[in-house]
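Note that one protein chain of the assembly has been removed; the remaining protein chains are unaltered in position.
And then subunit A:
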Amino acid sequence: MHFITGGAYNGKRKWVRALYEPKQWISAYHNHPLPVRSNDFSEKKIVLEGIEMWIKNDVESRDGSNIRANWKTYIQSWREWEREEEDRLIIMIGTDISKGIVPMNKLDRTWRDVTGWIYQDLTDLSNRVDIIWYGLNQQLK
C-alpha cells in the first residue's frame, strides 16, 4: 500500500498518474462510495482518492468514536486483498487538513482529529508514504 498526502491543490493526483498509470480510480470527490470490501476492486492498481472526504461523511453520519476502529478494519482488508497477488497495489490519496486554525464547528474539529489519526494508521500499514509539495515528492517511508 502506498499513502500519498500533502496540502490541497499541490498536484497529488498528477504525481500519482505519472508514477502508476492506474486503471481503477475511486474518488470521494466524485461521490464514489468508499469500497469497504475488496470485491469492489476490478483492477490490479487501485487508487482511493479523497480519504478525508470519506472520513467527513463518517463523522457527519455518526459520532467520532468508532470511525478510527472501522477504518483500521478497512485498511487491513485492503492490505489482505493486495497481498493475495504479487502485482496488486492500493494507492491512497488524502489531503492534509491539519494545519489551519482550530475550526469553530465541533463536527469540523472531530473531522480534523479523526483524519489525523487515520492518516497515522494509514502510514503505519503502508509500505510507502510520500508527501507531495507543489508537484515534488518527499518520501517519508
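Going forward, a contact is a pair of C-beta atoms (placed from the backbone, for glycine too) under 8 Å apart; a residue touches a chain by one contact, two chains touch by 3 or more; residues count from 1.
Here is the rule we go by: contacts and distances are computed from a predicted model.
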item: Record-based protein name (UniProt) of the chain missing from this complex, from "Adenosylcobinamide kinase", "ABC transmembrane type-1 domain-containing protein", "Peptide/nickel transport system ATP-binding protein" or "Metal ABC transporter permease"; value: "Adenosylcobinamide kinase"
item: From A:66, A:120 or A:138, residue that would touch the chain that is not displayed; value: A:138
item: Residue of A:16, A:34, A:51 or A:97 touching the missing chain in the full complex; value: A:97
item: Residues belonging to subunit A that touch the chain removed from view; value: 7-11, 52, 95-101, 103, 108, 111-112, 133-136, 138
